[in-house]
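One chain of protein is taken out of this complex; the other chains stay put.
The letters A and B name the chains in turn, as written, and every chain counts its residues from 1.
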Amino acid sequence: MKRRDFLKRSGLAATSMALPVLAQQPPPQRFQPVQDIAPLLAQLTGGATPQPGGIEVQLPAIAENGNSVPMRIKVDHVMAPDDYVTAIHIVAERNPRPLVASFHLHPASGRAEVSTRVRLAGTQKVTVLAELSGKRFLMTQADVLVTAAACLDESM
Amino acid sequence: MRAMAVAAASLALAAAAQQPPRPQPLLAGTTFQSPEARQMQLDDFANPGLLWVERGQRLWSEPRGAAGKSCASCHGDAGQSMRTAAAHHPRYYPAAGQVLDLEGRINRCVTENEHAPALAWESEELLSLAAYVARQSKGAAIDAPLEAPARDLYEQGRHLYFERQGQLNLACTNCHDMNWGKTLFAERISQGHPADWPAYRIEWQTLGSLQRRLRACYFGVRAELPAFGSQDLLALEVYLAARARGLELSPPGVRK
Partner (left out) sequence: MILGRIQVPPNVRKGEPFEVRILVQHPMETGYRRDLNGQAIPLHIVDKLVCRVGGAEVFSAELGSGIAANPYMAFYAMADASGEVEVEWRDNRGETGRVSAKFSVA
C-alpha cells in the first residue's frame, strides 16, 4: 500500500503530515490508549486460562466510523442441555470501558451465534471470550482499523 | 444573423438554467458508501432510520393541537395518500405563498390545520413524521415541480451550488460534480443527491434532515452555517431536487 493511500485510509492525511508513519503499522492513536485487559479477562474467567480459537468473529477490517461497527460472533460448540455455551463477552482494549457486552445463553438458544453493533474508540484488537459449561473458556481476537474513533470524537 | 445567434444563445442559456448539469451516470448515494453502511440501509428491518419511521407511524394517528385532529383524520392511510408526496417536494404552495420542503409542508399542516405549535427543526416529532411520510415514497422518482416562484428559488440554489465559500473556498460543484467517486480523507465523495433523506448518519448517531446534512457541508468547508429553515437551505434543496430529477427515492438512508 502506498504511503499516501495509507494516510488517506487512516484519515490522517490532512492533519498529521509531521507524524512519522511507519510502514505496515497502524498510525499512533494519541487520544485513547490501549489498556491491559488481562485483569478483566482473569475476572471474567475466574483465573482460568482460555483456549485460543473455536470462535468465528466477523468484523470489518476497516471501520469507517467507530460509532457503529457491525459484529457477528459464532462459537463452534454444541448447545446441548448439559454442555452449552453459557456466555459470550466482548472486550475492546482501547475503549474507555473495555467490557462492551456480555450475552447469556441457554440450551434453548439453540445456536451460540450473536450479532450486534459495537462502538470502537480507535484502532484496536477486539477480544471475544466464550464461556462453556464446566467453566471452560474459549478466546479469539480480531484487529479492526478505525478511521474515525467513537466515544472521544466530538462531532457536529 | 447576429440577432439569431444571440437569440439561440439566450435560448440555450435558458434551457441550461432549467436543466442543471448533472453527473453522468446519475448514481444513488449508496454507491459511495462502505459495504457495511450500504447493507445497513438496505436492511428493511435493522436500518436504524426505520425506528423513526415507526415512531412517525404512531404520531400519524395521534391527535395534535386545538383542532384535535391527527394527520390520519384528513389523510387517512399514509401508504395511499402519501405514496409519492416526498417525490414532489420542495414545491410552491399558493395558499402558503411560499415554497415548502417536506418538513415545511408537515409543519404547515400542524399549524394551519391541527392548530398546534410548529414542530421544531430536528425535533424527534418532526423527524419521525418526515421519515414516515418520506418512506411512503420509497421507489418513486424525484419529480419536484418548478413553476414560479419555485423557479426563482431554483436560480438562487444554483448560484449557491456553484459559489465558492468558507475558509476552504470550495463550492458544492467542486466535490460533487468534479470529484465524485474519489476518496477524500476516509470516504468516497458522493454526487450529493437528496434522494435518501432524511437519513441516519452514523456520525450523528441519530436520524437527521437534509438541511442538517447541508449545514454539515457548510461546516466541512468552514463556512458560516445557514439557519434551519433559511432561504439558502431551501434554495439548495430545490436545486438539488431538480439536479436529481428522475433518481429513485430510498429514505431513510444510512450514511457514515
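In the analysis below, contacts are C-beta pairs under 8 Å (C-beta built on N, C-alpha and C of every residue); 3 or more make two chains touch, one makes a residue touch a chain.
Only a predicted model underlies this, so the values are computations on that prediction, with no experimental measurement involved.
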| item | value |
| --- | --- |
| Visible chains in contact with the missing one | A, B |
| Touch criterion as defined above, residue of A:I55, A:A92, A:V128 or A:A142 at the omitted chain | A:A92 |
| Among A:I37, A:I55 or A:V114, the residue in touch with the chain that has been omitted | A:V114 |
| Residues in subunit A touching the chain absent from view | 67-69, 79, 90, 92, 95-106, 108-120, 150-152, 154 |
| Residues in subunit B touching the chain absent from view | 45-46, 48, 50-52, 54-55, 200, 205-206 |
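Heads up, the rule we're going with is that only the chains that are shown with their structure count from here on.
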| item | value |
| --- | --- |
| Subunit A partner contacts - residues on subunit B that touch it in the complex | 34-37, 39-40, 183, 185-187, 202-205, 215-216, 219, 256 |
| Complex contacts: residues of subunit A adjacent to subunit B | 8-11, 13-14, 60, 62-65, 67-70, 147-148, 155-156 |
